[in-house]
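Note that this complex is displayed minus one protein chain, with the remaining chains in position.
A and B are the chain letters, set down in written order, and residue numbers restart from 1 in every chain.
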Amino acid sequence: MNRGIVLLLLFSVLILLSGCWSKKELTDIAIISAFGIDKNDKGQYVGTIQVINPGNVTGGQQDGGSSIGPPINVYTETGNNLTEVSRKFSTGISRRLYYAHTNLVVVGERLAREDGILRLFDAMDRDPEFRITSEVIIAQDMEAKDIVRTITPIDKIPSNKVIKTLKSTEKNWGTHLRANMKDVLNNLVSDGKEPLITGFRIKGEIDQAMKMANIEETTPKAVLEAEGIALFRNGKLVDWLQGSTARGSLWILDKIEKTDVNINWQEHEEAIAYEVIRQKTKVLPKIYNEEPLITIDVSAEGDIGEVEIPVDLTDPLVLVKIEKEVEKEIKKEIQEAIKQAQKNKSDVFGFGEVVQRADPKLWKKLKSDWNSVYFPELVVDVKVDAFVRRTGIRTKSFLTEIEENRK
Amino acid sequence: MEKAKISSYQLFVLVLLFELGSALLLPLAMTAKQDAWIAVLLGMIGGMFLFIIFFRLYQYYPDKLPTMYAQMIVGKPLGKVLAFLYILYFAYLAARVLRDFGVMLVTFAYPETPLFIVNALLIIVVVYAVRKGIEVLGRTGELLFTIMYLLVVTGFILIVISGLIDVNNLKPILGEGILPVIKAAFTETLYFPFGETVVFAMIFPYLNNSRKARIAGLTAIGLSGINLTLVMLMNISVLGVNLTSRAPFPLLATIQMIQVAEFIERLDIFFMLALIIGGFFKIGIFFYAVVTGVANLFSIESHTRLCYPMALVVLLLSITMASSFAEHVKEGYKFVPMLLHLPFQVFFPIILLVIAMIKRRKA
Partner (left out) sequence: MPGFFKNKHKKSNTTNENQTQPPSEQDFPDSIDVRLSNNLDVIKNKTGNSFDVIIRNVSIGLQPKIQTAIVYIDGLVDSQSIKDFLIESIIKSPDLQEKLIQQDPLEVIEDEALPFGSIRNAHDWVQLFSALMDGETIILVDGKTKVLVVDTRGGDRRSIEEPTSQVTVRGPRDGFTESIITNTSLVRRRIKSPNLWVEARKLGKVTNTDVAIMYINGIANEKIVEEVRRRIDQIDVDSVLESGYIEQFIEDQTFTSFPTLYHTERPDTVSGNLLEGRIAIFVDGTPFVLIAPAVFIQFFQAVEDYYARFDIATALRFLRILIFSISIIAPAAYIAATTFHQEMIPTQLLIAVAAQREAVPFPAFVEALIMEVTFEILREAGIRMPRAVGSAISIVGALVIGQAAVQAGIVSPAMTIVVAMTAIASFATPSFAMAISARLVRFVFMIAAATFGFYGIILGIIMLTIHLSGLRSFGVPYMTPMAPFILKENADTFFRLPWWALKRRPQLISEGNMIRVGKDQKPEPPIGRGMLKFTEEKGDQDE
């Protein structure tokens, strides 16, 4: 019995002496919410981190009155690779950098075009703290540093705003998509698909973006907005998809949830708004004589959101005509997107993967030249089926009433 | 041998927890790429056959530990040597699993903590359990089984809800043909984890109902096989083949992807806990076999005193067995299946069984 007690005592002393190696007090860590990567003229990496200042995020209520400092602080550092950059930050920051909550990674456009993103991600992929669910965006026409420095209204933490904006626009407008690191890495590796990454830019005065004054007016001087979608080839940024071509790509990728398709009606441009509620896109391959053929089958369902001219919405034949116009419009968007991708010789839609799944043996032969030869010449057949289910809570527009009254 | 009896349900639970133990953690049959899950299924069927062989040997010599009946089958000197080799084998495997779990913890959660400490803590808990005997181990299994299973099922549901599963990642099914799958099954999954049930030969003598136990054991293997298949299916469909083969612990990578309703995310720790329960049982059973075997072979009355020195042996072995994780993994793929698993799980039991059958016929 004595022996047992002695051992127990020794062991407990051991525990207390150990110092608990992996312990990190909350006051000893700097929580990083966004990480931006640029390149400088010397070819070195420039890392920018957005550090959260917890007291300024929630505080201000208890002390009352005194002016609140910015909720984030931004630091910049240069180095030859990301790990070096990350450790060099310690010369300027009093705490240990904590990457587990880094939900946003921003890559500067220049770096993406010139060097490509292939070499960037290994450090983030390998590190146990970094999570591969972080969202990736490109800083369009500017440096990642600027985006990371911006202070945003309503969302105290700017990286939250970016991520939430991405989520909501992918869902509601459909011209931007989310790309988390896992997807980007998988697409980079896959020979049948190239990555697509959304780009953000600052609209307004860039140098005002980092000041608290930015959010002190009802209209901030500098606002972060999603702009286009970056197209990559072999890891390098080659082009931007904007507006309708961007949306076209999302149609193909089956990522559209809700959006608005405007159609022309009887010489009136953009007269009727068709709100897509749900859609399903199927990408089907057909192999003829060792040549692949892709069919894109879209079926969309939606409501009539708005009419600007008197149209009789109670007549099913009219609805059928509207449907046809919508189908034409969607088909056009998709074809434009495909054309742009083919021009850039980059299969961002995953047609290669589709062919691989259908005929692995054929794929083995085609894959090395897929992007350069086969994809640009690929024949893609687009079929769209649109349905108008409902017309909101009104049947005929009041405009129709006015028209009829005039008669 | 201690005076203990375990029920068939306890055997079921122990086999299940043992099988899931480190197999949940590590990538299985990745040489078959996206068809890895088929390899797991095939391995499970093979494992069931092996289990029947082990159980048959037990049925010939109920109430006798393998260390004893090996001597009865092939004679004392050879039998003792064989028994000793098996003990070394089990000790090595215990150290392997300990190393696997230690590395997992150190990689994901406690980078600054020395591996020795992490391993030491786990082995201390194992010693505590094994000292109390197989009955306590069985009962603990019954209790923890529910918790672990709940966690696993919750994880599965969360992954499905997150919408992370992309069935396309599984295609093309059998894209390279059935051959790589069969190869993977017979060089990898048959031995790990299914053939490792050979260690239960040391536990069968404690059963109180042998007929029910056979069904219990086979059911456990089947259930664990299905579970592992589902897990590999999930891993590949969520992460993609490429990432699954690059991740040292694919299930954890999958769990890291869960994002539901804004705040249910970053739940890796909980699943790590479930995995530790599995690891505890796997190490525990191997360790129990080692201690009981040594006690039996060297005619030592009670196994409790042996626990501490044996634990030290296993602990040190787990630290020294490989100097880097890459070495450890490579050892596990290249040398262990052919050099260790094949003889100990397949050859020796079959030979023993054949000799035993012949002896029966004669008598």
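We adopt the following convention: a contact is a pair of C-beta atoms (placed from the backbone, for glycine too) under 8 Å apart; a residue touches a chain by one contact, two chains touch by 3 or more.
Keep in mind it's a predicted model, so treat the numbers as computed, not measured.
Q: Sort through B:L85, B:L144, B:V329 or B:L342 and give me the one touching the missing partner chain.
A: B:L144
Q: For the chain left out of this view, which of B:Y9, B:Y60 or B:Y92 touches it?
A: Among B:Y9, B:Y60 or B:Y92, only B:Y9 touches the chain that is not shown.
Q: Any idea which of B:A109, B:I165 or B:V329 touches the chain not displayed?
A: B:A109
Q: Could you list which residues of chain B touch the chain missing from the display?
A: So the residues of chain B touching the missing chain come out as 7, 9-10, 105, 109-110, 113, 118, 121-122, 125, 128-129, 132, 136, 138-144, 262-263, 265-269, 272-273, 276-277, 280.
Q: Give me the chain A residues in contact with the hidden chain, please.
A: These residues of chain A touch the chain that is not shown: 2-3, 6, 15, 18, 20, 22-27, 29, 31, 33, 52, 54-55, 57-59, 98, 100-101, 103, 129, 131, 157, 160.
Note that in this section only the chains that are shown with their structure count from here on.
Q: If you average the CA atoms of chain A and of chain B, how far apart do the two points sit, in angstrom?
A: 42
Q: Within their complex, state which residues of chain A touch chain B.
A: Residue list for chain A touching chain B: 18, 21-22, 100, 128, 131-133, 182, 185-186, 189-190, 353, 356-358, 360.
Q: Can you list the residues on chain B that touch chain A in the complex?
A: 107-114, 117, 168, 171-172, 175-176, 239-240, 242-243, 253, 256-257, 259, 265-266
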